Structures are given as C-alpha cells and as structure tokens.
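Let me begin by presenting the structure, written as structure tokens, before commenting on it.
A single protein chain has been omitted; all remaining protein chains appear in their positions.
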C-alpha cells in the first residue's frame, strides 16, 4: 500500500508499545519532514543508547556513568534493609517521584499471567533470589534485607506474579509486603468495586 | 418549543441528578407511550414513597416498617462500638455490600466544599454529635462508640468535609479514622498519582 | 435489598430510557428529599401529560390545544408537497431546529431491525401509506405530496427501516429521498469510515 521503505518503517514502529499502524504512519511522515540534521540527531541518540547506557549489576535499572551500580544502589543514605521489586523501569521512576521510599529496588522485567515455563523465564526470579540471599556478592554491602515489597500492579498479571514470587521467597524468611490497597485520590465510594472497598475498610486509619 | 405541559415535565425531570434537557425529553416521550395503568403505577409509587417510607431516627437511612429505627440500627448482632459516617444513602448500600462492615451508620446528607454557613447547615453535624455523645437517647442501647469512621469520598469536597468533622468531633475523644487510601483493583503504578502511591507505600502489608 | 417501596420505584425508573439501577436509585433518593409540594407538582405534571396532551391526527406529534392537528400541520405556510418521515418525536424537534425544513412530518414510532411481523406492527406504516395517498382524509388539504424524505438514522436499524419503507412506498410513484451522507462538522478524513467518505466524494459541491 505504501512504498516499500515507508511500509517497512511503519511496520517497525507498529511494534512500539501503544503504537498501531495509523500512528506509525504519522510517525513516518513526521520523520520525512525532519531535516537531515534532525534525522541524524535521532539516529545517533538511538545508537548511543546501546553504547553508553549500562544495566545496574544489582537492580537492573539502566544508568550512565562509572562502575557497575546505578546511583540509587551506590547511595549510602538508602535503607539497605528494604527492597522494592517492580515490574519495569517506569514503575521505579514513579515510586522514586513520591519521595516516600528510601530503600533499594529490583526490576523484575515483566509479569507472569500463568505458570508456564516460557513465561517464568521472562522474569529475573533467579537473579532476585541471588541478590536477596547474598547482596554483598552483587556490590551491596553492610546490610541484610529485612523486608521485600512486591510492588507489582494490582492487576491480574501483577497479582499472579506476586503470588509466584511469594512462594519463591518463602524459605528466605523475610517479611514480604504488597502495596496498600484502597481508594485512590478522587474516587467515589459509589463506583468503587467491592474488593477495593473491603481493603479500604480494613486499611482504615 | 414543546407544548406547555410537555415542557413543564421536561423542566421538572431536568432537575433529577444526572439528567439534562435531552434525556428529560426522552423520559417525557417514554411516559407518553405508557398505558394508563403503567402511568398510574408510577404515580402511585412516587406518592407511596412519601407516605410509607420513614427516616431512621438514629442514622437517617430510609426504611419501611414498624418503629423508629431501621433494620441495621435494630440488629442486635451489629457492633455498637463502631460508627461509619457516609455522605449519602447509596454509599451506605455500597459499604453494606462488601459484607465487611459490622458497625452502625450515619448519613450526613451532603458535603461541604467550603466553610460557609449555608453549606454547613446542609450537613447533619449537630445530629451526628448528639448521636455520638448520647446514643441511648436515639434508641441505640448497650454501648458506647469507640471508633468513628469518616467514610466521605477521597475527593476535594469529601476531604473538606472530613476535616470539618474531625475538628467538630475532636473534643469527644473517640478514635477517628478514614477509609484506607491506596491502589484500587486493576490500577497501574505508572498511572497512579503521587499521593495515592505514597499512601499505598505507607499502607503496605 | 432496599425497602419494598423504594425498590419498587427503583425498578420502575430503571425502565426509563438510558436509566440503570444505580441512576434509578439516585432518582429515588432525590425524590425523597423533595418537599410535599414539589412531589405533588411532579405527580400532577405526569398526570396532566396524559389528560391534556393530544396526538396529532396527521403526523402523530404530541400537541396541546384545539382541534385534531398540531401547529405544524395547520400552518398554512408549510410546504405541503414535502413529507419528512422520522423515527421519533425528538428527531422532529431536531430537524425543526435547523430552520431549513419547510414541509410536513410523520412520526413512524420506531424502527425495524428485521422483517419479523411483530416488529413491523410497531411502525405506523399503514397510517403512513394512508396519509400519503389521501392527505385530505386526515385534515391536510390543498396539495399532493411530491417528495417523501425518509429521515431515519443512518444506523443499521434506520437503514433497514428505510429499505422497508422504500419497498412499501414504491407503487405510490413519489420521489423518495434519504438525508445526505457525508462528513459531519469537525470530522477528520483520517478517521472517517470508507462508506461515509465515499458518500462525501459523491456528494461534493
């Protein structure tokens, strides 16, 4: 339908998260309107990503700079008894923005919707186990984890993943917690589902 | 625009909650298609509402039957140390449906968005005070309230109302609580606001 | 769940167009807050609807006043060679508001989604036929209809109804038209469906 090179790039953009063929087409025509310099800037920036960005040896968060650990993992003021397990990088940023969490993180890399072997391989569950048992081995010194917060989404996949991790971490004898359920800002009781409302009643303070 | 009688009824229906002129017009033409018997059934039902339905002497919940108290307030198995203050009748039903609340209720009748005199008069704050101080006077015997849950919505008006009630009830020396804030079922961390997420972190378990 | 009289009225309101149980409950609690006078005003207005409002003998539009015909049908300045067939009363009002239609109307009373006998009985197809063949019999004098606009919605039911009426009216040898299809105000070509766009191309001017 479109000329070959245009269609090729539309197909590649269509794989981006949240992008369908119509938006991908808009991206391609936007790119065609960019100057030669702007296009090179974009290409170099994508290229650079792969070259300059490193993955933190402990928490798997991307970072730039010296060493093997990211800024959070090397920050001496962080609480090394607290580990918060998240699904993806953007969740880590979202939690950091609350300025209410002072512990360390671990990025799981995905969720499981079932307990099929292929799905479980997606998660970094073995890596997580290793880092909880022996943080020193991965560069985190001077402390033992006392509490693991499983901060996956309260969605079907997030819950399934939390259950799977709870079972996995059971023998480590640490305190395992989930983020509190309840009414979000702006909610109306009338439209809240029974489960959320039940949690809000139990979690009242 | 419409014949007088039709326009009159459209105007009356337009005052119903969530109803605008277009929907009110649909209501009127729907009514015109009803048979004489169906119309009388509706008129009698509205008429009956005023005659048969009573307002509970303690909690202000509408009810039918003997006496001055509703089914919940006369139920001996309810926890009479716990009082849950809600904005309106539909909130009471929503909370009862969770089957997780065993105390008594009080229907406030509205919210305040500011502390203007006219607004505050809308609430049944004096009636609430009286019922907490002296429940026996209003038909609730055998107990003292130990905890008051202010279950107004976590909206701007709901919060303003909660603050107002907290100040009002301060001198009574009871435990005052709000429904737990946090992530509702199906939420995604990525899209949660900072306040809700902060509450979810604090309320973790 | 609710007391009997309340539940009864909720059930009756739930039958109103666009109203579900939650909104019906809000209506009932709104009514309970009305004064005795306001409730009587509503009841009288509903009652009055049935007594005072008449159905136009020609076009089936509701009206108030003397005679058997509504204001439009008795208006001598209307174009009696033009008849516009609509699904319901609110469509008639919507078309009148454009101030661009000067002919007469006929309210069909519904649509057919199939050609089942029960469905077809809902429409006033026989009445429509009678009025086109012999308008004088129903109070419209001085003219013959030259064009019949079938102004049912361009939806699946509206189209099915239009087809059915076209077949019915075929032998009368009048000009039969449908409202023009095309792009509505504010539309974007990118999001228009092929059928609408095809009509817009054909109907260009």
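Chains: A, B and C, in written order; residue numbering restarts at 1 for each.
As a working rule, contacts are C-beta pairs under 8 Å (C-beta built on N, C-alpha and C of every residue); 3 or more make two chains touch, one makes a residue touch a chain.
All figures in this text were calculated on a predicted structure; none of them were measured in a lab.
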Hidden partner chain, residues of chain A it touches: 1-6, 8-9, 12, 16-18, 22-23, 25-32, 36, 39, 41-43, 45-50, 52-53, 62-65, 88-90, 93
Chain C residues touching the omitted chain (full complex): 86-87, 90-91, 94-95, 97-98, 100-101, 149, 151, 153-155, 177-190, 192-205
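Basically, only the chains that are shown with their structure count from here on.
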Highest-count interface - the chain pair sharing the most C-beta contacts: A-B
Chain A and chain B: spacing of chain centres that average the CA atoms, whole Å: 40
Averaged-CA centre spacing for the pair chain C and chain A, given as whole angstrom: 54
Contacts with 2+ other chains: residues of chain A: 190
